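A single protein chain has been omitted; all remaining protein chains appear in their positions.
Labels run A and B following the written order; every chain starts at residue 1.
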Amino acid sequence: MENKIVIHENSFQRMEKKPKELGTVYHRSLWKDIVNEIKSNPVAVFAVIFLIIIIIAALLAPLSPYDPNKLDLANKFAAPSSEHFFGCDAYGRDYFTRALYGGRVSLLVGFCAMLVTVFIGTTIGIFSGYIGGKLDMLLMRFTDIFLALPSMLLMIVLNTILKPGMVTLILVLSLFSWASVARITRAETMSLKERDFVIASKNLGAGSVLIAVKHILPNILGPVIVAASLGVASAILTESSLSFLGLGISIPHASWGSMLQEAQTYILDKPLLAVYPGLLILLTVLSFNILGDVLRSALEPKIVK
Amino acid sequence: MSTLVNVKNLSVSYFTYAGEVQSVRGISFDIEKGKTTALVGESGCGKSVTSKSLLGLIEKPGVIKEGSQIFYEGKNILEFKDKEWFAFRGKECSMIFQDALVSLNPTMMVGKQIMENLQNHNDAHLSQSEIQKRAQEMLDLVGIPDSHACMNKYPHELSGGMRQRVMIATALITNPKLLIADEPTTALDVTIQAQILELMKQLQKKLGMAIIMITHDLGVVADIADEIVVMYAGKIVERGSNEEIFYNPRHPYTWALMNSVPRLDLDNKQELVTIEGSIPDMINPPKSCAFCSRCPYAMNICAEYEPETVDLGNGHQVACWLTDPRADITGVPFHTGGGKHE
Partner (left out) sequence: MNNRPVELEVTNLCKYYNAGRKRVLKAVDDISFVIHKGETLGIVGESGCGKTTCGKTCIGMLQPTSGQVKYQGKDVHHLTKKERFDFSGKVQMIFQDPYASLDPHQKVYDIVAEGIRIHKLAQTKEEEERMVLELLDMVGLNSEHAMRNVHEFSGGQRQRIGIARALAVNPEFLFCDEPISALDVSIQAQIINLLMKLQKEKDLTMLFIAHDLSMVKHISDRIAVMYLGNMVELSPSSDLYRKPLHPYTEALLSAVPIADPKASRERKKIMLTGDVPSPVNPPAGCRFSGRCSRCTDICLNKRPELKEIEPGHFVACHLYNNL
């Protein structure tokens, strides 16, 4: 034996049992969980910092000395410099300022479209899944129709018919994306409502609304958040595509998508004009996806042993 | 009696993101030829890991630690190469599991699955038809009615008890010297459990293999075991013959385990003996006696030093400070072998 046993006079006395210490109480706060989760993932830290910078920059856009829409042909295609960080576009507008204003539009459209999408999708999904029966069948066929529609084509048609603008864009974007969220939430709700803890709540006399809000919603939050983060990304991308096709935000206002569209004319001579908005879209979408993933794992009840 | 397997100082750890989980911490025991040894303990005590080590089935992140030795008929099987393992598993030593539905291939006919094991270990160069004949004999042996029809059935067409019989037939067709049974009857109903246990006893008499029975059901242990090994937190706290352990338990954990189950044949409505608390964290297992925090008779020394394993004769070994002559045994409801007993 490497460690020698030292017997003292109390060695063979019955041990006094102290009440077991429980350690520090872990007050689970969602916020703390999210922060911890982000901290433990260096990529997520970058994503969050990037998003914060982008949002602040977009908010502070009016501080820029340039008017994003004012033509200044003298500076046509000016190269990036200390005055014009990103240079100027074909009409001599400051590209950096345009990118900031464009960011406002893209982020706002992306975020609002996501909110509307998630709200409609989750509501219909929970309703359909929890109540079930005929209502479920009806709602799901309705959802299937939306999933089956050629969304891009219809979006283009709708955008041309309706008055162009941000609100129209948001509504059109959400109209064609809630269906998949509804599908996910319905499937989750269906499996949750058979679970013992929901049955226990029902046995206690809980009504449907209480069960939906207290037990179903918190437990489907994970997949919903993932869907939401993907929703922001896809809304930004769809907005870009629509703008790229000339159907999004009306000229002369900028969005990252419309900037890309304008840049394509000069893609061979001035590739940088396409690179800036392209890179911004790429990084923003990527960051939102990473953030969604982090939120999901922060929301998952962890098995702490 | 000759020894078939001799486990010496076996330690197995799993390296997880949270740290090193020390599942098995230096255990030693023997398995006699043709006898049944039961490994008993709560879930997480390391009994399944121990049996997996015997078959070389510890996979990453699990590691068998340096200094561990398992001798099978004198050979240290832990030094085996892959090829030797293939020859060993299924031939010398077979395993049956709790859930036969998961362990059998659902897309393969029962007959084929039984034959497959013999084909892999076809040392006697039997022909295909001989193997088939052997497989059918095996099905007869495990008590499956109409074995011929059963050969061409799929596992899902059989009931739980029948599937378990098929699994036993698959395991025993190569005539192994050791059969490891990991909770083989836990998923079965009591009447079917009784059938399977009876079958295992009969087969052991006929074929003479040693059985390692992993279970938490003490009733099953009392029925089938010759030797009992009681494990707690990766260590062996007590081992001995069936009757020694049941009628003369020396470790408070064994004693509590025996008395926590009500007896069907006795009429008393007394409170059951409970073991308060839960098993220790295996990432940081206590250096002292692992049971000390849950033991109602723990002494100061129990929290300081690990008790050494004491041999009480007749192969009865126990690791508990209560066996020390200086121990305070007031109120201990069983004979500890230590202190002053009146």
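Following the convention adopted for this analysis, contacts are C-beta pairs under 8 Å (C-beta built on N, C-alpha and C of every residue); 3 or more make two chains touch, one makes a residue touch a chain.
Computed from a predicted structure; not experimentally measured.
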Shown chains that the omitted chain touches within the full complex: A, B
Residue touching the undisplayed chain, where the options are B:Val273, B:Ala303 or B:Val332: B:Val273
Residue in contact with the excluded chain [from B:Val221, B:Val237, B:Ala290 or B:Cys320]: B:Val221
Contacting the left-out chain in the complete assembly, out of B:Ala18, B:Val102, B:Ala149 or B:Val261: B:Val261
Residue, one of B:Glu137, B:Glu157, B:Asp189 or B:Glu308, that touches the chain absent here: B:Asp189
Residue numbers in chain B that touch the chain omitted from display: 42-43, 159-162, 189-195, 197-198, 216-223, 242-243, 246-247, 256-258, 260-265, 267, 269, 271-276, 278
Chain not shown, touching residues in chain A: 22, 25-28, 195-197, 199-201, 203-206, 210, 214-215, 218-219, 221, 301-304
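Just so we're on the same page, only the chains that are shown with their structure count from here on.
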Centre-to-centre distance between chain B and chain A (centres being mean Cα positions), rounded to whole Å: 51
In the complex, chain B residues that touch chain A: 18, 277, 281, 283, 292-293, 297-305, 308, 321, 324, 326-328, 330
Sites on chain A touched by chain B in the complex: 1, 3, 5, 7, 10-15, 17, 20, 305
